[in-house]
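Before I ask anything, let me first share the structure, which is written out below as structure tokens.
With one protein chain held back, the other chains of the complex are shown just where they sit.
Naming follows writing order (A, B, C and D), and every chain is counted from residue 1.
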Amino acid sequence: MQDIKLFEDIGELFGLHPLVLEDILNTDQRPKTDDYGDYIYLVLKNFHGRENGNLLSDQVSIILGKDFILSFQERESGLFDSIKDKMSKNKGRIRKEGADYLAHAIIDNIVDNYFIVLENLEEKIEYLEDDLVKKATPSTLDTIHILKRELILLRKSLWPLREAVSALERSDSSLINKSTGIYFKDIYDHIIAIIDTVETFRDMLSGMLDIYLSTTSNRLNEVMKVLTIIATIFMPLTFIAGVYGMKMSYPI
Amino acid sequence: MQDIKLFEDIGELFGLHPLVLEDILNTDQRPKTDDYGDYIYLVLKNFHGRENGNLLSDQVSIILGKDFILSFQERESGLFDSIKDKMSKNKGRIRKEGADYLAHAIIDNIVDNYFIVLENLEEKIEYLEDDLVKKATPSTLDTIHILKRELILLRKSLWPLREAVSALERSDSSLINKSTGIYFKDIYDHIIAIIDTVETFRDMLSGMLDIYLSTTSNRLNEVMKVLTIIATIFMPLTFIAGVYGMKMSYPI
Amino acid sequence: MQDIKLFEDIGELFGLHPLVLEDILNTDQRPKTDDYGDYIYLVLKNFHGRENGNLLSDQVSIILGKDFILSFQERESGLFDSIKDKMSKNKGRIRKEGADYLAHAIIDNIVDNYFIVLENLEEKIEYLEDDLVKKATPSTLDTIHILKRELILLRKSLWPLREAVSALERSDSSLINKSTGIYFKDIYDHIIAIIDTVETFRDMLSGMLDIYLSTTSNRLNEVMKVLTIIATIFMPLTFIAGVYGMKMSYPI
Amino acid sequence: MQDIKLFEDIGELFGLHPLVLEDILNTDQRPKTDDYGDYIYLVLKNFHGRENGNLLSDQVSIILGKDFILSFQERESGLFDSIKDKMSKNKGRIRKEGADYLAHAIIDNIVDNYFIVLENLEEKIEYLEDDLVKKATPSTLDTIHILKRELILLRKSLWPLREAVSALERSDSSLINKSTGIYFKDIYDHIIAIIDTVETFRDMLSGMLDIYLSTTSNRLNEVMKVLTIIATIFMPLTFIAGVYGMKMSYPI
Partner (left out) sequence: MQDIKLFEDIGELFGLHPLVLEDILNTDQRPKTDDYGDYIYLVLKNFHGRENGNLLSDQVSIILGKDFILSFQERESGLFDSIKDKMSKNKGRIRKEGADYLAHAIIDNIVDNYFIVLENLEEKIEYLEDDLVKKATPSTLDTIHILKRELILLRKSLWPLREAVSALERSDSSLINKSTGIYFKDIYDHIIAIIDTVETFRDMLSGMLDIYLSTTSNRLNEVMKVLTIIATIFMPLTFIAGVYGMKMSYPI
């Protein structure tokens, strides 16, 4: 996506609206579906792995036309590998169906990547829950904070993704075949399931933060009880020792 | 559900869509109703008892056709026992009505299982409330945490269940008889009542967590007051004893 | 409601649907309105007084037919006294209007009982607020907790009550006269006002819990300051006394 | 509004529905608009000043007929002064337009009074914010609590007011002129702006409570650090002094 000239030529060749070209280049887009009549413009976020513990996401733009698909990626990633593989080996329905089915396959891959992120998060949350019960340390708090942030980021791209796919499913564009509609419905169901899980994780993390805070104040209580018991025993004793010593020195 | 070959044969025999077969096998589905014209595909979560204190749930798939019902379960459970019993003894309306009434009977059983889970939870919450007033311990906190998690899990399957049954009730499919509609409405009312109860339990648990936290800080206050009273009495006394002893030794 | 035989006979006589009979007997219903064509089935919760400090509620079922009203109560209560009184004394419009107006009169009485509960709660909340400012004790916390629970219970029956009455108001059933519609609208307005008040009470109790918690930590601060001041004064003094006493004994 | 006889005569003269008369006398109404065909009944809350620091509110009922306006107030207040003034001086459009414009003028005055209340609250919140940074005392907490309560009260009357005015604006009653509609739209916009501000104030107060609580625990931390430092210095020293004194007395 470095070669602006080539990019503009493509835009002209396929008759893309200047706003579409702008949106493709601006990699900070909110996922959405725009129907321009001759083609449908889709922009999505693809989460692919991590780097230094942070989630990596790329912007993927898809233009679905009558007989073609254009797709633009922020960075090179393995997103299309499985699709190319299926096409070259002529597996599945991907070469029998139209451009809309191909678009579906790409979006399906992107949505599947969310599941991978979620599984990874689930593992971390379970690990955290064990930690919480056995030995809560300040680092537990950091982990809760980091996981919460990741969920906030995921949510930010999931809700518009849901809208974008719903727009495709309910679309009456001639570019989308009736029989493909059910596949978009299937993706839509997956996204709803992902959103449910993200919300569930958020609830669980909030619960865990409450538990962490309660554990902290329980621990403070314990510490203070020890201090109070020691003070209650030794302050009077020290006083008595002082008085006794004082009295004892009288006869001297 | 182990025998994939048999499963695929059934799919072919009844003309099921590949997406349906995929959904039946993938036991992580969100409850939903999909109308495929010739048949309606339903997927639900059945909660049946506990194991090691954790709620057990199974995925149940129902395919409602013109004159048949297919159902697939993740694991063997007693879900159909009462229905088989009624059918063999020719009790109730179950053999007089069509396939849609049979589907209703299965869903009704699944929803009744939620009531059993709720009664169990209610008992625990009442027990917890007694505990909270009499003797709140850190294990009270654990119980609140565990109950909260179970409610989160129940909610996650209840809201889509509500949608799925609502879709059946409002369906204009020829597969569902007008006179059966009222039975789906009845199940729908039960689900709403269950959701209300779950939300009420959540509110109650939140309130109990607040009380627990307040009790903890009240207790800290008590401990600190004891410490302060002892320090206020014995620190000056010890000092006086020290000074007196010091003075008393002058004449020596 | 003990005599099941009589009850079933009534059901048959008036041609009631088996689901209605089931709902009447199951006293755990969510308030709702079901239109069965020939009659409308209504189920409500009536709050009448307290026992051992707990709110008492009864399930009231009303069947509104062409020229008749059937009503079933969980327990004997004075709910119909004022209506019987008006009817026997031929006061008001109650004997001039149809069965729908009578149904309205019963529902109106039930809704009025909510106002009585609210007034009682308002008194307690005001009393609590005075307490909070003057002398907050752990029992203040208990009271907040109990009031919160009662509001949760009220809410649980108010929202479906609102729906049930709204369904009556917007009903196009021939059983409800146009001129009676405005009376149901009036009840609906009352329910909305009750819900508003309940929500306001919830907000106020939440605010009071925050204040209670802040007061608790303020008090802890005060206690700790006293402790610190005493320690700051007497620890150095005791040390000096110790050293001085030590030195003073040199010449001996 | 004391003279019930006169009141009932008015009701009969203008053909008012018994429910309207009841609502006018019951000064605990939720703001609303009821269209009775021949006339529109409006009930609102007018906030006019304070007494002993509490907001004063009155119920104002307006009946908008073909060529007349009836209005009933709970208490005498200056609400109509500016309108009477404009009418007597023949200023503005108030004498050229119909009864609906007059109704608009009254509602406009009532809504303007909310702005006055908000300005007063804004001042207090700004004053509070200064306090929070410079010197937070327990009285800061009381002020937050009182302001929160006032916002809860305002909200309780604002949301239904919004509905009531929206009903007027969207009304297709012949009593409301097309050209007056835009004035009701204007009032509606003002109410939305007031609600926005109230919500903003609520958010700000919540934020301030959080800050207050954090400041309190920061302060506790400071106090405890002083205590710990003193104890860390003087406890060992006192012990050493004790031991030294003990040893020093050996040679004696």
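Note that contacts are C-beta pairs under 8 Å (C-beta built on N, C-alpha and C of every residue); 3 or more make two chains touch, one makes a residue touch a chain.
Small disclaimer: the values here were computed from a predicted structure and weren't measured.
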* Contact list for the unshown chain, restricted to visible chains -> A, D
* chain D, residues in touch with the chain not shown (by the definition above) -> 133, 182-183, 185-186, 189, 192-193, 196-197, 200, 203-204, 207-208, 210-211, 213-215, 217-218, 220-221, 224-225, 227-228, 231-232, 235-236, 238-239, 242-243, 245-246, 249-250, 252
* With the missing chain put back, which residues of chain A would touch it? List them for me. => 17, 19, 28-30, 32, 34, 138, 141-142, 145, 148-149, 152-153, 156, 160, 209, 212-213, 216-217, 219-220, 223-224, 226-227, 230-231, 234-235, 237-238, 241-242, 244-245, 248-249, 252
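By definition in this document, only the chains that are shown with their structure count from here on.
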* What is the shortest path, in steps, from chain C to chain D when you may only step between chains that touch? -> 1
* Can we say the copies chain A and chain B touch using the same residue numbers, with more than half in common, or are the two sides different? -> different
* Asked: Once the Cα atoms of chain B and chain D are superposed, what angle does the rotation have, between 0 and 180 degrees and to the nearest 5?
  -> 145
* Asked: Roughly how far is chain B from chain C, going centre to centre by Cα mean, in whole Å?
  -> 25
* Asked: Touching two or more other chains, which residues of chain D qualify?
  -> none
* To do: Make each chain a node and each touching pair an edge, then name the shape: line, ring, star, complete, other.
  => line
